[in-house]
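Removed: one protein chain of the complex. Kept in place: all other protein chains.
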Amino acid sequence: MSKITPQDFHNLASERLPFAQIMGLQLQSIDAGGVWMRAVYSEKFLRPGGTIAGPVMMGLADAAVYALVLSRIGPVELAVTTSLNINFLRKPLPGDILARATPLKFGKRLVVGDVALYSAEQISMSEPESADPVAHATATYSIPPA
Amino acid sequence: MSKITPQDFHNLASERLPFAQIMGLQLQSIDAGGVWMRAVYSEKFLRPGGTIAGPVMMGLADAAVYALVLSRIGPVELAVTTSLNINFLRKPLPGDILARATPLKFGKRLVVGDVALYSAEQISMSEPESADPVAHATATYSIPPA
Amino acid sequence: MSKITPQDFHNLASERLPFAQIMGLQLQSIDAGGVWMRAVYSEKFLRPGGTIAGPVMMGLADAAVYALVLSRIGPVELAVTTSLNINFLRKPLPGDILARATPLKFGKRLVVGDVALYSAEQISMSEPESADPVAHATATYSIPPA
Partner (left out) sequence: MSKITPQDFHNLASERLPFAQIMGLQLQSIDAGGVWMRAVYSEKFLRPGGTIAGPVMMGLADAAVYALVLSRIGPVELAVTTSLNINFLRKPLPGDILARATPLKFGKRLVVGDVALYSAEQISMSEPESADPVAHATATYSIPPA
């Protein structure tokens, strides 16, 4: 069972993570397998080519793994990213982006998350396999000693 | 000799890259060895722990390599990031971040850039070796066919 | 339908990739979703801690994506790795390692593959979801112009 709710994440982001608000981040759901996070589109996401700027997708991937971590260990705000690797795969549509983050490893010191990012209108959260991701990332978080 | 000026980058960012403005990005200088890009601090960069949110540093690293690419090939806006890897090394101070981007490879199809990020108050652009980086990234850009 | 057979890969490795033989690589199967590659254990894989040396897993991941690429484009030997990122997740058992490589993107110029690596005795190739991976990698190959 998750140790935070989407509302908890919303409150944390509202109060402590202004950049999450700028990116329009919304934690959609937490389930046994992982989390879904959305970046709600705005025109400020655009880059030349009519597509979404890379930093929006990197920020979404990073935040999705942050939420995944907090869902398992509780609201330990000082969990921090130690590394992130992202491959940009396809041109996203100018619209919402959805990220599915799942754990590759949950250690005591390090958590490694896998994130697939999709153009929201191309994908159903209940059938992610049916769409091609626009980007794929892995991110490692370091958990502070208890 | 650079094929763009800092002013050209400023104009591009103003008109076509709203996210660069949100991140307070300023191309500081272009020289034979690479470029310096600054993210001008604002409180919206903060994350829990009194430090800078990771997406700001990822966006800065990405943009610094974008500027490096444009400095060599001219204003080819459709050069796009294909991958980015970042290691977060030390807690940045709540202040400006400076990125030094240098080329690892300039191919016809792919450019690989190396980026070291510093807390601006800890470093002199003329002596980057004297400070420890807060993060280090590599990013690959794909160059569209001419 | 695959453009190479496991036997084709075996012949290529035997004749042109001596390192693949040193790593005991065997292409197990090619299906619509990806490929399975095995590194057949030998004591020379060991590192301190009674576990498998990282280079064996990196080489296996790289070769699995190479086989994935060749399965789609045919025996284009000059497809080359442009980047590889690997996370080591759990201590592998001293035994065979199995890699499952699937495509994240098949472009004309770049192919990005996702690879999950498992201790062979912990996993069934027909139910990979049932085991935890010992490592996870992504690798990008550049395809030479036709």
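To keep things simple, chains are lettered A, B and C as they appear, and every chain counts its residues starting from 1.
In this text, a contact is a pair of C-beta atoms (placed from the backbone, for glycine too) under 8 Å apart; a residue touches a chain by one contact, two chains touch by 3 or more.
Remember, predicted model here, so these are calculated numbers, not experimental data.
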item: Residue touching the undisplayed chain, where the options are A:Ser2, A:Gln26 or A:Thr82; value: A:Thr82
item: Missing-chain contacts mapped onto chain A; value: 82-83, 85, 109-110, 140, 142
item: Positions on chain B contacted by the hidden chain, ascending; value: 85, 87, 89-90, 104-105, 112, 114, 132-133, 136, 138, 140
item: Residue ranges of chain C at the interface with the undisplayed chain; value: 12, 16-20, 22-23, 43-49, 53-56, 58-59, 62-63, 77-78, 80-88
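Here is the rule we use: only the chains that are shown with their structure count from here on.
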item: Inter-chain centre distance, chain A versus chain B - centres from mean C-alpha coordinates, in Å; value: 22
item: Whole-Å separation of chain centres (CA-atom averages), chain A against chain C; value: 28
item: Of all residues in chain A, the ones touching two or more other chains; value: 85, 87
